[in-house]
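Every protein chain of the complex appears in place save one, which is left out.
== chain A ==
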């Protein structure tokens, strides 16, 4: 949070030129999906359940039925993922959501507590085929080319000389202390992996040239970072998650999965996440048992889905590091 963020001002934080560019970007995205016959859906922003991801915090609101003093706790969605998957379980085909999501506590630089997310699902494909679709979408709105697709392991071995699936927690801690900060200790395995990735690998992924944006896809994340993706084996028999991320000019832009379709396993993961939140001393939210029921009872199709930060994409197109320059009013002026 820099000082200028704290300046009180009624003026917008973005220029009209950027706002016009954004309006065209949003229209371009809708045109792409219209041409691809993907249906736009509006899912609830207020929900009785929340994500239980250990590192994503939700805003809470109260529903007070008129004439009563009842207060029911609701949560602002952090992503449209759960209701979209319930639509798929109920028989919907390709769908997308383009709109605001909310994440508590994330403010400053590239982060705004409410931001615009594009999320879409495609039936009958896996996450590798979905990367082609992501490239197609970005190309339809701005000059873009792929600069490669690499496994998480390959990048780790090249830059840090360790296999992220085999290295011990102690090895990862030692590497973090050597490459990131000597005082970081006692963290979780995924924290070390994230620190090493975001400090030593991410800054060099993708770029920007006179011809446009260049992106790098990273796939086969460690199984411990599977979130809502399937877990599969790589060619060496190691367990990896069927997940990818797209980086452009060192910025994390999109996160995609070959979606987990097993309701039993989904429930188990939610419960594990709740336990981890409890251990971290964070609020433990109710998970979406409707999604678990949809996966167990419905006919959830084989599909892949991806979420993309549209403010981030606009920032890359506008060549700025600061999210406030691409939204009319940033959090500190909201």
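Basically, a contact is a pair of C-beta atoms (placed from the backbone, for glycine too) under 8 Å apart; a residue touches a chain by one contact, two chains touch by 3 or more; residues count from 1.
Just so we're on the same page, contacts and distances are computed from a predicted model.
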Name of the absent chain as recorded in UniProt (options "Elongation factor P", "DNA-directed DNA polymerase", "ABC transporter substrate-binding protein" or "ATP synthase subunit b"): "Elongation factor P"
Of A:44, A:109 or A:283, the residue in touch with the unshown chain: A:109
Identified contact with the non-displayed chain, of A:252, A:265 or A:325: A:252
Given A:227, A:284 or A:318, the one touching the chain that is not displayed: A:227
Touching residue (missing chain; options A:146, A:171 or A:191): A:191
Where the unshown chain meets chain A, residue by residue: 1-3, 6, 53, 55-56, 105-111, 180-181, 183-184, 187-188, 190-191, 194-195, 197-199, 225, 227, 245, 252, 255, 307
